Each structure stands twice: as C-alpha cells, then as structure tokens.
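A single protein chain has been omitted; all remaining protein chains appear in their positions.
Labels for the chains are A and B, by order of writing; each one numbers its residues from 1.
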Amino acid sequence: MSFWRLDTLFLTFLVLLTFIVSPMLGPANETVAPPFCKPLWLDPASGRPLSLNAKDNILSFTWESKPPKAFSVKGTVSFEEVPKDAALLLVSPKKTYKLMDLAGLKNLDVDIDSRDVPLKLHLGLNPFVEVSSVIFSEKGTYSLYVRSDVKAHVNLNINIYTGKWGIFGTDQRGRDVFRLFVQGIKISLLVGIFATLIASTIGMGLGLIAGYLGGLTDSSIMRTVDVLLAIPTLPILVVISGVWGRGLWQIVLVLSIFSWMGTARVVRSLTLSLREAPYVEGLRALGAPAGYILVRHFIPEALPLLLAQTVLGVPGAILAEAGLSFLGLSDPLMPSWGRMLHEAQVFGAFTGGAWWLIFPPGLGIASLCLAFISIGRRFEEMADPRLKEMTGR
Amino acid sequence: MMEVSSLSATYPNGFNAVKRADLNLASGKMLALVGESGSGKSTLIYACLGLLPKGSKVSGKVLFDQIDFLALPQESQRRIRWKKVSLILQGTMNSFTPVLTIKRQFLETMEEHLKLTQREAEAKAAGLLEEVGLDDGFLSRYPHEMSGGQKQRCAIAMALCCDPDYLLADEPTTALDVITQAEIMNLLKSIVRRRNMGMLMVTHDLALASSTADEICVMYQGCTIETERSDVIIRSPKQPHTIALVKSLSMMEE
Partner (left out) sequence: MNNYWLKRLLSSLLVIAVVLSLNFFLFRLMPGDPTSSLLDPRFSPEAKHELLKSYGLDKPLSQQFFIYVKQMLTFKFGISFMSQRPVWQELAERLPNTLLLLFPALLLSAVLGILLGVAAAKGRGGLVEKTVLLSGAISFSFPSFFVQLVLLLLLAHAFPIFPLRGSLSVPPPVGFWNLVTDKIWHMTLPVASLVLLGFGSWALYVRNLMVKALGEDFILLARAKGIRESRILWRHAFRTALPPIVTIFFLSLPGVISGAVITETVFSLHGIGKFLLDAVLGHDYPAAGAAFYLMSLVTVACNLLADVVYTFVDPRISFRRLR
C-alpha cells in the first residue's frame, strides 16, 4: 500500500509549514497592521498596502486603486541650516497638499497619520472626512517631497493602509492571522499527539495488566474505567481547566487522564482472548516466562490494532483542546486554533463580517482531523482486513 | 417435475462453482445431492432459487412444472416462491429472525401468498407444528428459546406453510445429534410421501443419503457426474469419484 496518499502528504505539508516556514515569518503575537484587515486577495480593486522609504528628497509612486483607508508618514527630516521656509508636500495628479510645516527647526521628527484630527484641520477639511479618500481620489502618479530653501536630509516612510494585509488578514489586535494559523498547527499537533500517546500508553498498560492478571486487579481497573466513562467529558474538562490552570501541558495531562479508557478496554479484551489461545498455553507449558510471552507474542499481535486506535484517537484530543480553547480556557498567549475562534467570536468578528478569522482555524482543525482519521482507517484495515467490507472501500 | 438443465453459476469474485449441472426431481420422490465440501451442491440449490449474491452469473434452465423460474422477472419469482418451492437451511444457520416470534414469521409468509384470515392462518400454523411433532405453544416463542432440533422442526413446518410442490433442503441434519438426525429424516420422508412433494436434499453424508433417498446425484467440482437410484449406485458405482465415495463408505463401516 503506497504510503504517500493525500492524507500523509497533507500532514507532511502542515508539519513542514509549521516547523520550517513559521520561524521565518516572525512572532505571531506581534501587531503588524490595523485590526480587522481583509486578506490581500480579497477585493482586488482596493489595492495593496504600500510601504515606501523616501531616502532622497523626493519619492514618487503610482496609485491605481481605490482610495486607501489611511496612510501615515513617519521618520525624520534634518536640515543643514535652519530653514526659513520648508514644508512636507504630498503631490497628487490633481493637487498639492501641504502635510506639515517644517520651517524653524533643524531636526524634526515626522509622525503623521491621515486619521489625525489636527491634520484634517490643517488641510482645511471637516473632522469627519477621510483624508486619504480626499487626497488619493485620483489614479496616477503621486510624490512625496520636502520643499525647502536649504538642503534637507530625509528619512521618511510612507505607509498606505488599504485595510488589507497578508494571506489571511489581521485579527482584532492587528496580528497576522496567517502567522497565528501556522503556529496553531504546532499546538494542535503537539496536544493531539502527546495527549493520545500518553493515554494510549496508560490504556495499554492497564489493559494488559487487567487482562493478564484477572481477578481483583481486573475488576478494580474495569470499575475505574466504568466510572471515568460515566463522567461527562467536556464539563469535567471545563471544571478542571478552570480550577487547575490553562497551560499547554496541563491540557495535555487532563486530556490524557480522560481518554485512556477506550484503549484499556480494547487491549484488555485482546489480552483475554490471547491468553486463552492454544499457542499461548503451549508456550506456558514449555516454561516460557510471562514477560517473554508478553513482549514476544502479545505486543506484536496487538500492535497494528493499537497503532490504528492511537491514530484514530488523535482527532478527539485535537477537538477537545480546540473546544477548551474556544471556551476561553487556554493560555491567551498560545496561538491555538480554538483560541483564534474564541477571539473571533468574543471580539466581534460578526459586526465586521470578518469571516477570514473563522474559516482558516476552523477548516484547519477539520482537515487535520480528517487526515488523521483517514490514516487511522488505513491502519485499521491493515490490522483487520475484514473491515474493508464494512467501510465500503 | 423439477428439471435442471445445464445450470452454471459463478460467484461475483469469479469462482465458477457450478458447471452445466443437470438433474430431475419427480413428485413424491426424494433426491439426495451428494458431494464433498466445495463441490458446488449448496450453490446449486441457491442458484435454482435465484438466491445467489448480487453480481453472480447464472445460466441454464430451472423448470418447476414447466415454469422457467430463472427467466421470470423478480416480482413474478417472488409471487410463486414458497407456494411452488420452499427451502430449509442448514441446521447451523439462523432460519428465523431472532427478534420476531415464530408466529409472526409463519403468518407473514401466509399473508403474503395465501388469502387467509388471521384465525385461519393461526390454525394452519398450529396444524403444521403438530405435523412436525411440536405443540402450538411454540408459536409464541422466540427462536432463541428453542433447541437446535426444535428449530429445525419449526423450519420444516414453515417450509410447508404454503403447501409447496417442491422442497429444497441444504444439509438439514448437519450439526444435530444422531438421534435427532434420524427423527428429522424420518419426519421429512413421511411428509414427502404424504404430501406427494418432490424433495431435493443436499448432503455430504453418503450413508445418510443411501438410507433415506430414492435417488442419489453425485456432484464433483461443480459437475453432476452420476445420477442413479440409491441402491444401484451403492452396489455398482460407475464414475471414478463415485467409486471412491462408495469405497470410503464401506471402509467406515468395517
């Protein structure tokens, strides 16, 4: 059976994305743009954000899109002598706008944002008007320069905001959603895999012990399984997370404690059936010690099924962690997909219709789970070929 | 007369289980279809009834009193089932739906094929049970509340509920103890005589066949190789495989 099918390829792609691409992107919690920016590829007519540096005295650029939401000019201007007449000008194809008066000082810091009210008044505009839509009303060539009677050294950055940013836009804090998404892969994978591995180990251990030893040990372990299974899962996770703490490893531990029961039952019934198998009796008659039988016969027999069970258990852990994060019970600094959806809901993704905050993490969770289920089902079929019929493949 | 001519049957996986089989069954006679496991004998009777799994290929003719059964459309086949020919499964199989009472399973068949009132149907069912040696208390029982022999008797009674002309039985006494086996076989023989039915019984047990059947048809690797009266075939088998079968019988008796 070929290893490289859609599910394994997809999983590999995600792993590469999170471990190789993510460090190249920069910290996820950094604010990079205004809040609720749309993804770049949406609404192409509104243009891409621009960030230019005017090192020499003059900077020219073209603007061929709709007027941007805002722009800012930041940096420093220094003159060789104190100028008597100097101004920072923004020239549009139609008009020239004086953004700032620079006379009278040798070194100046420039920090202009088109949303500032003083700027609007300075330009003679109504405080409720969007400066950028007035200035950038025409398509064509624009230039930014300092007009002065003395030589000037200019180090200015003009940033034009179109309300768009990045592949997936920005969230309510102006963080790049794509970076959050890619980091979220790691969280989901870590929690899902570790929680399931720990749970499987506990389950296998206890199941083997219960099945092999029988008697009181068996009953007490099975009684524990019944009790734990009867406790409603999400409520107990909510209560424990709320009381105990919200860290990554706390969640992993809590999830493990409440998901080992299924594996234990399966391993126990497998152990019971293997214990009665004729070849095991033969081995015991020959004097083989229990450990030998366990390691050399039981485990290889049980391994394919256990592997399938473990892989199929990962989606449950991923969904549980996502659920807890969605309810707000995870570390706010951890870029979990569930947390992203939590913030989307709580901070009003709806009022803005910011669907780009909802689809990437949600589809991420779903596709990750689907990949694991697909792989797990393949393992299941390898372990028990009869199942091929049942799944209709 | 039930006539099977040139019947071939292939399973969906491509396995050709029956190759151009021929046999004839007359009313009032019992014909035993004998062969080892894998000779195609069970497949033959399911093929005759059009009950092979979806995707199987069946060719040839199966005539029940001149009615070409396999050529009929599904719905017409369904209408003459049980009235013309009925079936008894192997003793180890579940003939009855576990969650319904015996009465329900009798009555639904009679409701489907006969125009009887509820009371008439119940009375008939009770009579059939009596015919097989069970009291009518069994009607309100569930299948799991009966022993293997009792279930098989019920199955026989149900097979007779629409008064069929032919009865096909697939190893009806396998998995039953020897005494019950003998009882069931005697029961079947007397029913066949009394009702003048034709019965085709599949079995791997040549000894059983020779003691109960009028005619024996031997199957080997999907082909019907020899058909003869049971006493003749035991004394003078002609085909090599038949000879081998008869030899093993006498070896066991020694």
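We take it that a contact is a pair of C-beta atoms (placed from the backbone, for glycine too) under 8 Å apart; a residue touches a chain by one contact, two chains touch by 3 or more.
These numbers were taken from a predicted model, which means no experiment stands behind them.
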item	value
Chains in view touching the one left out	A, B
Of A:Met100, A:Ala302 or A:Ile365, the residue in touch with the unshown chain	A:Ile365
Residue among A:Gly215, A:Pro235, A:Pro278 or A:Gly291 touching the omitted chain	A:Pro235
Hidden partner interface residues of chain B, rising order	49, 51, 54, 77-83, 86-87, 89, 93-100, 108-109, 112-113, 142, 144, 158
Touch list for chain A against the chain that is not drawn	223, 226-227, 230-236, 238-240, 242-243, 315, 319, 322-323, 326-329, 338, 341, 344-345, 349-350, 353, 355, 358-359, 361-363, 365-370, 373-374, 389-392
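Keep in mind that, in the parts below, only the chains that are shown with their structure count from here on.
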item	value
Rounded Å distance between chain A and chain B, as computed from the means of their C-alpha atoms	67
